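Just one protein chain is left out here, and the rest sit where they should.
Then we have subunit A:
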Amino acid sequence: MMRGFVSVYRKELYLLFASPIFYAVAFIFLVLNGYFFYSSVAYYNLLSFQAGQNPFMAGQLNLMDMVVRPLFMDICIVLLLVAPLLTMRTYADERKTGTVELLFTLPVTDGGALAAKFLGVLTVLFVLLAGTLPGMALLEYLSDLNWKAVLCGYLGLFLLGSAFMALGVFTSSLSRNQIIAAVLSFGALLLFWVISWMSSVLGPGASRIIEYLSIIRHFDTFSKGVLDSRDVIYYLLFIAFFLFVTLRQIESYRWRG
């Protein structure tokens, strides 16, 4: 049981890191992150110089609010772009090449294989996020960073990214075409992102529901360095829901043959 899970996880890792998609995605992710990091630090630098002449402004300067939080939001956007590319092959490729027949006839449960695949893409997510840490280390070196708040932000990023991945794994189970899987998950994620924009138009009850559904609203508290169990639960529910429907989808795929 456990051995099956470990073997599929190792296979997934190998395929993920052997594929050029990972390197393209990591390249773009890190370049964009570097750009955002540089621009916000440069801006902060400029403000610091101005604050030198203006003591009132100096009191307003805050590394967390002016560099780290905007950077986190930028990483969210880049994750939105790259997550569908990382998850699209999960099941679609196995179906296209027929290896799904091999996977589904090995003595590994569907749930075990799904868990292994999901953990595989989470590992990639972890590696990508770890790639942004040198920037934070640099900030710590130059200034003083509130690490508790930063780590809280990273936890939020990881949960948000995991939610992206869960939805992406689900759309990948829907089609044998990777492009379709990627487009579906990107569209659905964008919808979950912008859904709260409707809240001002709707009545108070509906708008509360819609704001709760918004995938990015729940990240706000993390980026402020506040760990709120409600937000953690939201992401865990989101992930559990999409992994559950993926499992149902696989079952239905088996029945249809």
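Convention: a residue touches a chain if its C-beta (ideal position, glycine included) is under 8 Å from a C-beta of that chain, and two chains touch if they have at least 3 such contacts; residues count from 1.
Throughout what follows, contacts and distances are computed from a predicted model.
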item: Protein name as given in UniProt for the chain not displayed, "ABC transmembrane type-1 domain-containing protein", "ABC-2 type transport system ATP-binding protein", "Spore gernimation protein" or "Sarcosine oxidase subunit beta"; value: "ABC-2 type transport system ATP-binding protein"
item: Omitted-chain contact residue, chosen from A:Phe56, A:Tyr141 or A:Trp255; value: A:Trp255
item: Identified contact with the non-displayed chain, of A:Val31, A:Leu102, A:Ala206 or A:Val226; value: A:Leu102
item: Residues from subunit A at the interface with the omitted partner, ascending; value: 3-4, 6-8, 10-11, 14-15, 18-19, 97-102, 104-109, 254-257
